[in-house]
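Could you have a look at this structure, given as structure tokens, before my questions?
Shown here: the complex without one of its protein chains, the others still in place.
Each chain gets a letter, A and B, in the order it is written, and its residues are counted from 1.
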Amino acid sequence: MFTGVLSLLEWDLTSPDRSFVGLDNYRRLAEEPEFPHALTRTGLYVLAMLPFATVVPMALAVMLWKRPGRASDTYRSLLFLPVVLAPVATALAWRFILDPLGGVVNLTLGGLGLPEQDWLGDPDTALWAISLITAGKFVALNMLLYGAALASLDGRALDAARVDGATEWEITRHLVVPQLTGTTVLMSFLCVVFAGQWTFTNIAVLTQGGPDNSTDNAYLRLYTYAFVFFDAGTGAAAAVAIVVLLTVLFAVSAPLRRRHARP
Amino acid sequence: MTGLMGRIRGWRLMPAVVVAVGLLAACGEDSTPTSTSPTPGAIPTLDSATQVTITFLSYNYGTPGLGGQGTQALIDAFEKAHPNITIKPQGVPVKDVLTKLRTDTAAGTPPDVAQIGWSKMAEAVEALPVVPVQQIPPEAEWKEHTAGMSPRILSAVADDGLVKSMPYTMSIPILYYNADLFRAAGLDPAKPPATIEEVREYALAIKAKGSEGVYYAIADTSKSDFLTQSVVNSNGGSLVGGDGEVTVDSSAAVQALTTMQDLTTSGAQPAVNSDSAVAAFNSGKLGMLVTSTALMAGAQKAADGKFELRTAGFPAFGDKPAKPTYSGAGLAVLARDDAHKRAAWEFIKFVTSEEGFEIITSRIGYLPLRDSVATKLADTPIMKLLEPSISQLDTVTPYTSFNGTKANQAVVTLQDEAVEPIVLRGADPGPTLASAADKIRRLTA
């Protein structure tokens, strides 16, 4: 809509002069290395966090579901906590822990005689560090969502299998997991949508996209164009590009999601 | 917004209405001129019966700590001295100053006075309706007020001899050092290093005893280039040439950054960002720290009872003169009518008076830009620590800005794509600066 119109203008957000530049902003977006780079990095974030959005929370949810009771309820409450904790506070906590000179991680590594590492300051590790920090939230939320899916499973089939002498592992592997495929597809999709958004706060607090733009992501780039460099047109073009990409992804994945949707 | 509420009767049109109103408002905005031409005629004193309220945007206001307390003290003292003028302070996170100024100006409600960092000042003056502060009072009054102020600083911030924004919370780079770590490394704390070559030597001696050596906060996390400029200028170079051309990739600049890089590769300097380094210095793990005097009060507090904090002037390159540039902030006036402009001037006049600088220096730790204040406070601990910078005030060189409204983006490019990779991660200085220079030339063309 309005974003689309904006993306065709050259405008600094505030001054009265703005000029129509057609698709120039899009051309610049594609030609300058920053935005394609930011998209690639966003893709890497998604890949890094995908296991934490699917396999890990699924395993936790199944574990908790198999043994209902007080203990499981307590675990569930504790595991959900990362979603509740203020993200800026979590990010700050990590900054202290990962500090290259005085952080506990490096002091411990150094104490053990292992090589120390500037986890957030090294372009080779920073993105993975941010992904891992953000992954906690995916694990926490998705564990509950898997739990919701498990709660609606039919227990009788499982009991029947037990009577037939199947081991718990076999039951999980052959009866439970297949029924969760629909949820897994949805979780993967949500991971794609939210990976960029949820890493934003951590990036903003911890690395501002650096070092060497290695922790950049598409939303941070959009924000930088629009509100740091006051280049509203390019920012809007980035927004349109992101939406188009996600919509295409959504449309392409539709058959997959439909196949696994439960009646 | 796309059709979210589309099916609800009555609500259906809401998004469209909101957009339409937004666009109409946008169109309305276009016809009103946003820049007021500066009135050349000076504005006389306000009648004491006239009540004026002015807004003051400050990134210190409301922050926890010394900056917030000191700013409040300034406002309180001013309001006491000027009962007819009320200050309505507005806080803003330091990195959002330009965003807020630009958007408030667009909405027609700019603050009357704004505290703006020098690295963003050029862009602010270019993009916003800033009234040159020197033109508000009659010439005689201006002369009388600025008579006791550092002439070097005033001429450094002036643009063609005209002071557009008033030097306020000013700082210059200084060498902080931990005298205890000096002694542990067999160095004499009474003889701090004066040149970068000595700094390197001292740092390696400290490093050999198990602490970190030195840190030049040149890859500053707040993405200001004041230390990059100080280093390059002191090596006889510059970032911007006399005709405004970009000289980021000149041989003097390349050489200066190569020297910085060598500090890291030799082990004299840890390859970390400035936040970690400052924290390490404050907890007594780093021997020397070269950064702005703005951190003085904090360092003083951290060192108290823990280690002996001392300071020395900004180190030179060999026998070339040290040329530190300033950082910190100036006050710009964006008031639109005469009464508010005059009230804004009264406020600026007060905070840069003897009484004002006394508060600024003793409460926040910025440099007193008046000799009389420096003399008066001479016996206070903070003034003793600031002394090397006061002696260096005469060597201060102007902070140079890139041309145009994308100056800030150019600075970020320089810091992120050249300075940080070169100094912290061993990027090849020549080619890295050359490619950053190309990009900056495109941005500032």
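FYI, a contact is a pair of C-beta atoms (placed from the backbone, for glycine too) under 8 Å apart; a residue touches a chain by one contact, two chains touch by 3 or more.
Criterion: contacts and distances are computed from a predicted model.
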Hidden chain of the complex, named as in its UniProt record, picked from "Predicted aconitase subunit 2", "Carbohydrate ABC transporter permease", "2Fe-2S iron-sulfur cluster protein" or "Regulator": "Carbohydrate ABC transporter permease"
Candidate in contact with the missing chain, chosen from B:A219, B:V272 or B:A302: B:A302
Which of B:V52, B:L74, B:I87 or B:A106 contacts the chain that the document leaves out: B:A106
Sites on chain B contacted by the missing partner chain, in the whole complex: 1-9, 11, 18-19, 21-22, 25-26, 29, 59-60, 62-69, 90-94, 96, 99-100, 103-104, 106-107, 109, 117, 222, 275, 278-280, 282-284, 294-295, 297-299, 302, 306, 328, 364-365
Absent chain, residues of chain A that touch it: 1-3, 6, 13, 60, 63-68, 71, 73, 75-90, 92-94, 96-97, 99, 101-104, 107-108, 111, 133, 136, 139-140, 144-145, 147-149, 151-152, 155, 158-159, 162, 168, 182-183, 186, 193, 196-197, 200-201, 204-205, 219, 222-223, 226-227, 232, 235-236, 239-240, 242-243, 246-247, 249-250, 262
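What we mean here is this: only the chains that are shown with their structure count from here on.
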Distance from the mean Cα position of chain B to that of chain A, given in whole angstrom: 36
Chain B to chain A touching residues, read off their complex: 1-2, 19, 22-23, 29-30, 33-34, 98-99, 102-103, 105-106, 127, 212, 221, 223, 270-273, 275-277, 279-280, 283, 285-286, 405-406, 408-409, 412, 416-417, 420-421, 424-425
List of chain A residues in touch with chain B within their complex: 1-2, 12-16, 95, 99-102, 118, 121, 123, 208, 210-213, 227-230
